[in-house]
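First comes the structure, then the notes that go with it.
All protein chains but one are shown at their positions in the complex.
Moving on to chain A:
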Amino acid sequence: MTDISLDTLASSAARPRRDIGIKKRYAAERRFRLYGVLAIAVGLAFLGVMLTSIVSKGYTAFWQTTVTLPIHFDEKIIDPSNKRATDPNVLVTANYPKLAEAALIEKLGIDPSDRATVRKLKGFLSDGSRVQLRAIVAADPSVIGTTRDVDILAAANLDSAYKGQIDLNVPESRRKVSDQQVEWMNKLKAEGVMAEHFNTGLFSYGASSRPETSGVGVALIGSIYMMVIVLLLALPIGVAASIYLEEFAKKSRFTDLIEVNINNLAAVPSIVFGLLGLAVFINFLGLPRSASFVGGLVLTLMTLPTIIIATRAALAAVPPSIRSAALGLGASKMQMVFQHILPLAAPGILTGTIIGLARALGETAPLLLIGMVAFVADYPKTPFDPATALPVQIYMWANEAERAFVERMSGAIIILLIFLMAMNIVAIVLRRRFERRW
């Protein structure tokens, strides 16, 4: 009853409703929202596929199979003619792998005179044992003649087999580990002699032709050198240039031209900066090739426009009222900029800088041109020594055929991504913290 009376009341009082397309408008909004959600879903799906692929291929790179063997540092093998007191080269050139092999033969209970079986042991242990055992002897020569338990790296193929990455159903002649080796592997595994450990070598080794003894150590040092150089050069130069352009320079055709060109520079393909570095820093100035110093200079050039643009935007975003307030109190322009504008722009500048650095860290193309694609096994002592960079190391491993290198490549990608993510998180945290202050 009440409903009816209300209806009649309403219809008598209200004007006839106009059709102003409400339904259509809402439908359009719903459609638009749907497109947005779809776009995000597609984006996330691709990201998910990429990360899953990298992580699933790469996580095993962080584990390395080792064989713990009681190595007898046999004087007859290391120094057969007993000349080490006079000739230090003896300890350097000694046949250390033979020590490891002898220990393995004993462990497996093989008759050392059974040449055919012994030959099958080839490729079981990593040849990296040479460096490893040499280091032990070099550190303490008195170890000669004694026996000591040492974790010897398994060769890359055995490492893959241990991780279950080699299909044992494939005929023996077409795979890289023999049935005999698999049998030994299982035996050692059962005895607990062969086991997986966290792969510290991935972070410490330099370039190597053997996957099990190659790592991103040199590349990490090279990348760190370059980032430090970029930070030390690009941040002060970029911020100073921005402050001058934004606060001091009179607006004129010339400054407009500079502004346009800075924006253009930010869009120049990075490989062009590599060519510039090759022509100017290496050919003209004669700086060393493959050096992280040159890499840092090239990346500085590349990062500068990014930092300048971000800094100028941050400076321009400081409200004009703050400028007026400072000037109105009789602050000089310099005092206004450094005591009021710059502190307020700092979060924006920091964010821009870190994002620029992150871009520089992931940059490969310009480094290829200045010779940082190199086989560098030794740590660079200074930024002027040959080094590689993380993304370049990834690129080089991607060119290798062996399966174990693919695993390391994915591992290196994970390391690089973690660094990039850490930098971006630092950028976000810094911005939040500074912005929240007031």
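Going forward, contacts are C-beta pairs under 8 Å (C-beta built on N, C-alpha and C of every residue); 3 or more make two chains touch, one makes a residue touch a chain; residues count from 1.
FYI, contacts and distances are computed from a predicted model.
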Name per UniProt, for the chain absent here [options: "Phosphate transport system ATP-binding protein", "Acetyltransferase component of pyruvate dehydrogenase complex", "MoaD/ThiS family protein" or "Cytochrome bc1 complex Rieske iron-sulfur subunit"]: "Phosphate transport system ATP-binding protein"
Residue of A:72, A:134, A:187 or A:340 touching the missing chain in the full complex: A:340
Sole residue of A:89, A:180, A:263 or A:332 that reaches the chain not shown, by the stated touch rule: A:332
Residue, one of A:135, A:322, A:398 or A:422, that touches the chain absent here: A:322
Footprint left on chain A by the chain that the document does not show: 250-251, 319, 321-332, 335, 339-340, 344, 437-438
